[in-house]
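Submitted below is the structure of interest, expressed as structure tokens.
Apart from one protein chain that is not included, each protein chain of the complex appears where it belongs.
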Amino acid sequence: MTNEKPPENQSTPGTNADISGKPIPTESGSKELRPKLKEIFGADAAFAPESDPPRITIKPESLRETATRLRESGFDYLLLLTAVDYPDEGKIQIVYAITNFNEADELTLTVDLDRNAPEIDTVSDIWRTADWHEREVFDLFAVRFRNHPDLRRILLDDNWEGYPLRKDYVDNVHNVVKRHG
Amino acid sequence: MSNIPADTSIEPDFEDYYVNMGPQHPSTHGVLRLIVKLAGETVLGVTPHIGFVHRGIEKMAEALTAQQFFPLTSRLDYLSAHMNNWAWAMAIEKAAGIEVPERAEYIRIIMSELSRISSHQLWWGVFGMDLGAFTPFLYGFRDRERVNDIFEKTCGVRLTMNYICAGGVREDVDRDFEKDVREFTDYFEPMIDEYDRLLSGNIIIQERTKGVGVLDPETAKQYGCTGPTLRAGGVDYDVRKNRPYGLYPRMDFKTAVATEGDSWARYVVRLEEMRQSLKIIRQALDQIPAEGPVRAKTPMNIKIPDGHYLSRVEAARGEFALYLVGNGKILPQRVKLRSPGFSNLSALPETVKGWRIADLVTIMSTFDLVMPDIDR
Amino acid sequence: MESYIYRTDKLILDLTEWLTEATGSAFAAEVVKMSIAAAVLSAFVGLLAMILIYIERKVAGHMQQRVGPMRVGPHGILQTVADSIKLVAKEGLTPKNADAFIFNLAPLLVFASSFACLSFIPFSPGMTIVSFNVGLLFILGIASVGVLGILAGGWASNNKWSVLGAMRSGAQIISYELSATLALLAIVPFFGTLDFQEIVLSQQKGWWIWRAPGVGLLGFLIYTIASTAECNRTPFDIAEGESELTGGFHTEYSAMKFAMFFLAEFINIFIVSAISATVFFGGWMPFHIEGLDTLNRVFDLLPPIVWFFGKVACLVFVVMWFRWTFPRLRVDQLMHFEWKYLMPLSLINLALAAIAVSAGLYFFN
Partner (left out) sequence: MEINILYLLTILVTGVIFVLGGFFVSRLVGPNNPNPVKREPYECGEIPFGEGWTRFNVGYYIFALLFLIFEVEVVFFFPWAVVLREIGVLGLIEGLIFLFVLFFGLIFAWRKGYLVWH
């Protein structure tokens, strides 16, 4: 890879690209991220330090507290909120990708829920963008969000049967599944 | 009160009444349904109903290999097809540890910026039409044709390009590519000034947009708005700057930021973005290595290792993020597409409250919604 | 002897004479003339609307860097014919909750009022179907019946968009009618008559747009703006406002009922342009400069009817030009513009005109 042109704005905040311009897929955001996270989470959280972005698994009960603390320490941007279905392990994992508008630090929170009766507190009062994202997760995964202001189906019909993004959803009319490998 | 159920009949009280705007309405640009609560002409509240073009792309992703999923990413926000392809490619490259050749990185930048320009051209035309001026619509399309021609020459497709792929781009650009793009940049730069003369300088446009539908930066951040919608409020946030990807760190450009947060600011930001995109394209053309591979060797079926991967790109409408959960097989466990329009639209009810029905159209137009992107 | 095309007044007289002789009674001659007038006017309306729609599409096309209709007939001239055949062959629906009687009456009101207005227009010397000595007042009165049609049509549809459009048009058209009336009123003292043919004749020495010092030009500008609004044309087309109201007052109308609204819109454009041409630009009067007899004689070569339609065409083009250039105003801005700018200005214009006339201040006496 040739390297004759130096980048013209090396000092962009949040830049973690080397001179060759290739982004290094390692730690996300500003250098102060790790200490900050230690401060917020303490030692009790299941912390997966090797992953990018840093992924922390927390317990459902501590979600609101964690979220509030994150929001207060500058994580003002809930990038996305979604769920992953693991039928074999009997769990639905809720994923919160959280970042901020200034340094673009990234981290993800994951919360494991019981697949049969998934229920968790809403964070829509902490990040309002969670409102629609939670509705979407409710719509597609049947995860109930406690205290959500308006938990209705968002993408599907109000009288739709089933929750399509669950792995065991069967719909021979609308869903043509072609399996590979 | 703002969230009334969809199909119960409402007993209107004396002054307020409800009206369906969409799904078949000229200004919703696609199949978006807004239940608008009105008092005379004044909008008291808006409840968006989405999902009319929900195709279950996330579900489909779970049954498709990495390579097979590319065409579907083009069909999200069809106006930012390159950027969406890029996001998926980036997630795969991150997961499988694929290095992208330098020439391919440059091609990706040029294509993305071209498609940002073409998206904004279309938006500009449609914006004029929403405000009752039909002529800009065709001016926008006239210039957009040129971008589409460039795409067609290289990708063989004009809209859903499906050109960027894991490990680079599908194949090398057309041999006239550089000439064509340079011609286009030289043609289009003065054309933005013509846009200014035709529409921006018009007193009616200014009356209709200035101070209308102010989305203050704090609210915008709360709703996770991105792109011009956010930057119009003075938040200097651009994924290309804040989380640079590809070779964007080598490019010298400014993020277009306004301060007022009104419809006019969103308009100005988009026009400025087109100028900045031209600047980026010119730099990329200067820097691109003349020869070299454009695609790294990748296996036919890429195994996605166990783990979570996040890729973020700046699409024409804001931040497009893609969350990939792998499980060591070739089919992903889960793909989440975070579309900019989804969050932008969720801020619409807050923004239009108290404005007139004509302003609702203006505000919606400056939010620049693309429904297939929102519904996925 | 000059040919009839230049001396249409003579043509009418001769025709009356001949008819009186042929039928044996003056009244019978008038009846035949009435029938001719009615038949000619009906044909004229159909033709006019088609031509105007075609021109509009061509003007729009060329302004937008495209060619407009090209397929049906040479340069697409038969496109509007094809469109009208299509409109006739469509199914006309009445929505289920609508007030059916008023719903069907509305297009009739709109069209008939526009149609009646045409009978006052002085096309050529002596060629006016109805020559009232209060023609100007009458035409303004009849024209406002059209508003009633739009209001009634929108309201009777019982569709929320239509009702909104009807309310808008009601508020808008009546407001702008004031300014349009006042702008014309400001010129009335100069010629001291309301008969259209006399108005034309009063401009032998020069057209009122420059003969009336300043007020003529100002009046013309006010009238152009206000009449554009009266015709529901961009930038004042909020009653239709298709990007907001999906069609406004005529959302529910289809087939011939819609065609009547459409026809009336284009006739109205013609009428306001014709009034403007008559009052401000000398109607069928050729352009004359006093003293330059040779030049004047060259101008006289064109028959008056050509002069009239030429002037009207220019003014119609201006209205179309507006439409394909400007965006739409918002309803409150529209009302503020009328009541806070146009109205005071027209009142002042009237006062100035009155003073100018009393002081004998006008050019080319």
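Going in written order, the chains are labelled A, B and C, and every chain counts its residues from 1.
Everything below uses one rule, namely that a residue touches a chain if its C-beta (ideal position, glycine included) is under 8 Å from a C-beta of that chain, and two chains touch if they have at least 3 such contacts.
Since this is a predicted model, take the numbers as computed values, not measurements.
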item: Touched by the hidden chain, restricted to displayed chains; value: B, C
item: Touching the absent chain when the full complex is considered, from C:Ala60, C:Ala98 or C:Met320; value: C:Ala98
item: Selected from C:Leu19, C:Met63, C:Ala143 or C:Leu185 as touching the chain missing from the view; value: C:Leu185
item: Hidden partner interface residues of chain C, rising order; value: 30, 34-35, 37-38, 41-42, 45, 87-98, 104, 107-108, 111-116, 118-119, 129-132, 137, 155, 157-163, 167, 170-171, 174-175, 177-178, 181-182, 185, 188-189, 192-194, 246, 251-252, 255-257, 259-260, 331-332, 335-336, 339-340, 343-344, 347-348, 350-351, 354-355, 357-358
item: Footprint left on chain B by the chain that the document does not show; value: 7-12, 14-15, 17-25, 28, 33, 39-42
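As a working rule, only the chains that are shown with their structure count from here on.
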item: Geometric centre: closest chain by C-alpha means; value: B
item: CA centroid of chain A to CA centroid of chain C, Å; value: 64
item: Centre-to-centre distance between chain C and chain B (centres being mean Cα positions), rounded to whole Å; value: 46
item: Residues of chain A engaged with two or more neighbouring chains; value: none
item: In the complex, chain B residues that touch chain C; value: 17, 19, 25-27, 40-41, 128-135, 137-139, 142, 199, 202, 204-205, 207-208, 356-361
item: For the chain A and chain B complex, residues of the former touching the latter; value: 1-2, 5, 7-10, 12-17, 21-23, 25, 28-29, 51-53, 55, 76-80, 82-86, 95, 97, 101-104, 106, 108, 110, 127-129, 131-133, 140, 150, 152-158, 164-165, 167, 169, 174-175, 177-181
item: Residue ranges of chain B in contact with chain A within the complex; value: 3, 5-7, 50-51, 54, 56, 58-59, 62-65, 68, 94, 99, 101-102, 105, 221-224, 235, 237, 239, 241-247, 249-252, 287, 289, 301, 307-310, 312, 319, 321, 323, 325, 329-331, 333-334, 336, 338, 342-343, 346, 375-376
